[in-house]
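The complex appears here minus one protein chain, its other protein chains still in place.
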Amino acid sequence: SSDSEAASSGGSKRLRIGYFAFPSGDLIVKNRKLLEKALPDHKISWIKFDSGASVNQAFLGKSLDIAALGSSPFARGVSGSSPIPYKVAWILDVAGENEALVARKSTGVTDVAGLRGRKIATPFASTSHYSLLAALEAAGLKPSDVQLIDLQPQPILAAWQRGDIDAAYVWLPTLDELRATGTQLTSSKEIGAAGKPTLDLAVVSDDLIARDPAAIDAWRTAEAEALRLLKSDPDGSVKAVAAELGISAADAAAQLKQGVFLTPEQVVSADWLGTEGSPGKLLTYVSDTAAFLAEQKQIDAVPSQDAVRRAFYSKGLSDVLR
Amino acid sequence: MRHVALPLGSLLLFLVLWQVLAASHTWSETLVPPPAKVWDAFVDVSTTHDGVRGYNGTTLVEHLGISLRRIAIGAGLGIVAGVVFGLFMGTVGWLRSLFEPWITFLRTLPPLAYFSLLIIWLGIDEEPKVTLLAVAAFPPVAVSTTTAVAAVPKSLVEAARALGASRWDTVRDVVVPSALPETLTGVRLAVGVAYSSLVAAELVNGLPGIGGMVKDAANYNNTPVVLVGIIAIGVSGLVIDGLLLRLERVVVPWRGRT
Amino acid sequence: MRHVALPLGSLLLFLVLWQVLAASHTWSETLVPPPAKVWDAFVDVSTTHDGVRGYNGTTLVEHLGISLRRIAIGAGLGIVAGVVFGLFMGTVGWLRSLFEPWITFLRTLPPLAYFSLLIIWLGIDEEPKVTLLAVAAFPPVAVSTTTAVAAVPKSLVEAARALGASRWDTVRDVVVPSALPETLTGVRLAVGVAYSSLVAAELVNGLPGIGGMVKDAANYNNTPVVLVGIIAIGVSGLVIDGLLLRLERVVVPWRGRT
Amino acid sequence: MSSGEVTAVTSAAGATAEVDTSAAGSVRIEHVTHRYGRGGEEFTAVGPVDLSVPAGEFLVLVGASGCGKSTLLRLIAGFERPTQGAVRVSGAEPRPGEAAGVVFQTPRLFPWRTVRGNIDLALRYAGVSRSRWPERRAELLARVGLEGTERRRVWEISGGQQQRVAIARALAAENPLLLLDEPFAALDALTRERLQEDVRRVTRRTGRTAVFVTHSADEAVFLGSRIVVLAKGPGTVALDLPISLPRDDVDAEELRGSREFTELRAQVSHAVKTAAAA
Partner (left out) sequence: MSSGEVTAVTSAAGATAEVDTSAAGSVRIEHVTHRYGRGGEEFTAVGPVDLSVPAGEFLVLVGASGCGKSTLLRLIAGFERPTQGAVRVSGAEPRPGEAAGVVFQTPRLFPWRTVRGNIDLALRYAGVSRSRWPERRAELLARVGLEGTERRRVWEISGGQQQRVAIARALAAENPLLLLDEPFAALDALTRERLQEDVRRVTRRTGRTAVFVTHSADEAVFLGSRIVVLAKGPGTVALDLPISLPRDDVDAEELRGSREFTELRAQVSHAVKTAAAA
């Protein structure tokens, strides 16, 4: 048809979506082919990522239209003199019990303050890293009071079993293995409740906003439907997630339970994304994150409130409620 | 006989040791799964199972095939470039002065350091992967060819010149065959290096692909699949190296005879 | 003269192109920071600045020093092991049958795939880093030495035997010197491979260390520091390779004379 | 070959002035010195030497081992540049592969090619059209008595056979000048005499110039139209002896048996020993 011809020649009908392989509405949209159904004329490719850093790079390389992204990589992306040309358009989930700080039982540590002088591992530049720093601060510890070690989840597991580290801030499924021989000190849920939530956002490129806003609307509608399905059809959601992750239904159910999923209404509310013209609390969260990162010398300077506000795309956001 | 029996014997010994280690439960199963589990994983990722096809919708053979294609293109480009650069640098002094420092610089660069640049410049599809593999395969060939060309027996170059060979004739008929054995060693090393860069090359958007599979499985602590991937990479590497060794024997019968 | 002028000239040209590209703002500054920014970053990480010492409390030179020490130990071990294995495998047929498949397997393995195993076995301090570098440096030396040893001129081995050399004499006085040129090429490649594995080796708990610094900076899209690190790695690699090349010239004066 | 027009001059010792020094195949060595090595460890191998070889001459170089014969040949072939003085071949500075065919002191065969491959390569460089290769190859192999070894690898033939392949290779091109460095040293008497005959016939028929190094006084007198004895340390001309034995229509046996031949041989033998002993 002429449509597919346009897609192949102009490439305007192409949608490249980056996703993370952990339980979220994305997996349901992908598994149920909600987006493919909503946008039959688009050529949709799903690309799996496992770090916010590479998502940022892919956006820099103009290789992505829409992608999932943690709130701290996003804060980094929008700060600096030349922010990455993308905007946040959706919230996938909020970190809950699926990211947590655990200490080895044998250390006898039972609270965050007890970690002074201990070796703590976490994947640097991740949301866990951010939450860990926030937890330490809340407990009155400076980062220099502990030994922070940059480890990816699987090495964390290995180092943990050897006894090389005393505690780790990490996510599922490694987290579950650590819990078996450890004490949970805090979780992202608690830290979020204390005002420093970490979130998985969805961002869209400026280019797509200019080129094909209708596709964004359709995508958001699909994501909203997925969030509703998570609540209304838990069994179906578990099956979809299990199939996407290649894990057992029981594992998928357990993982889903530990995440915090908003309803579409919550996403649009002033508590989170807000509406066009009046961004919600997410604006503060992102600004706080950026400020925190700047304090940790992870970024040069705090982006202005304005700069963060400009990285919000809420046009037509409330339409998903219809 | 011995050529086959010895490695097989050592393989058997290795499997037994592995089984003993796994059975001792010194390490959790996530870290050291028993051989049987790895075998199960192998069967799983090779077949359609519970409606799931292989790993991530792609069977092991397909993952491997896609990666091999990337290696073939990437390492192929790297090897060809390496031979060409090596020949020119070995024969023309000023080209060597000009390029050698850059090549040395290039080959000290960690792929993980410049991979983000590749993504930014070349996107997330095939190009950055193939480029990374080419960049990885290039140096061994370029370095060994350059050194070999610079060490071509002067006596044979003179013999060719005395027979009336032009400069180009000399390169084709003396320099190339004389450098061939070392170039082939370089090629063998290059293929190995390309293989070992596979996971790095497939870090981003690497599925389907065996390196991407290994990395993805590692993210989920799915060690059996990681090991299946590693073994698949290693075994296919063995086969290719075996072919290259055979090629060497056929193409360079004169080695050691001079 | 030319030996120095040409690379310097090309370096200058490169810097100019870079400046032009950066100034044109075709790419964002995160992607292509102008040379001046990189220079600033270099000064920053080399000095104590606003109360912050270098990068992450360690100056560039110290990062580099720590990594070079790791390379020296790791690559050193790998090279020694490579030479020993190469000699044995090249001389004793059944040893080659036994070990060659394993070595080929080993050198196709992606470090990123087996790194967690290293951590399980060796922890997160120096050992896994040094081991990874050794494993990376081992194959080029082992492979080139094996091939070179297997290709030692039969005529010279016979000459030594005819003079009454024992088997061990032959290895020391004929096999080793005859394989030396290729072994040295292998060593040069090994050092390069060790360098390029630096970031992988320092993925875990890599700070201080230049590879760890590069990775850390890359995580925060701190491109100027990444480039400073890459340049520091490359330049120190250049220096070492230059020394190895000089060594080669001194130790192997007979190359090309036969 | 234009050298056919040039009269073959049997030059008298030292009489170098009247020679046509730009004729194809002529060699002129003007006060040449050659030093090997640089810096502290210099070694003067040759010189000063003055020598003029008119086109068509068969010059035989004899002298003690290490006196500089090969070096002189390398200078004429263009593989070395004289430290002092000048070398002219066919009136120009010598360039390898241009005017001279060379048989080196060692065979220098290409190990990656068979016997046949080595000869074919020479034929290609000589510009022989591919269709004529089989014929020419067979001819060359027959001349050096190597029929039946075409498909052998070069390490699968004996030392003398290797040397003969090298000779065949050098004869593939029809250069106006032939430089032969002890080409028959590893050959038995019969093969040697056959090849001597062959070389003598070929050079005479085509008017080619030859510079031939040998340690055999017999060979020198049999082949040479002029014999130059080099003295050692560094190599200089000790004796320059024109040979005017009857060459055409003479049986080799007869020639060798003649009194004149025996006397000349003794004279050369004596000169070499005197030069070497000095």
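The letters A, B, C and D name the chains in turn, as written, and every chain counts its residues from 1.
Definition applied: a residue touches a chain if its C-beta (ideal position, glycine included) is under 8 Å from a C-beta of that chain, and two chains touch if they have at least 3 such contacts.
What you see is a predicted model; the values in this text were computed from it and never measured.
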Shown chains touched by the chain that is not drawn here: C, D
Sole contact to the chain not displayed, among D:Thr44, D:Thr83, D:Thr191 or D:Ser258: D:Thr191
Candidates D:Val115, D:Ala210 or D:Val272 - the one touching the absent chain: D:Val272
Positions on subunit C contacted by the hidden chain, ascending: 155-156, 158-165, 169, 173-174, 177-178, 180, 252-254, 257-258
Residue numbers in subunit D that touch the chain omitted from display: 36-37, 41, 43, 62-66, 70, 105-106, 151, 156-161, 164, 181-182, 185-192, 215-217, 269, 272-273, 276-277
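Here, only the chains that are shown with their structure count from here on.
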Partner chains that subunit A and subunit C have in common: B
Chain separated most widely from subunit D, comparing mean CA positions: A
Centroid distance [mean C-alpha coordinates] between subunit D and subunit C, Å: 52
Distance from the mean Cα position of subunit C to that of subunit B, given in whole angstrom: 17
Contacts with two or more other chains, residues of subunit A listed in rising order: 53, 60, 154, 157-158, 161
Residue numbers of subunit B (touch at least two other chains): 27, 31, 116, 120, 155, 203, 215, 218, 257-258
Touch-based graph of the chains, sorted into line, ring, star, complete or other: other
Chain pairs that touch, as defined at the top of this document: A-B, A-C, B-C, B-D
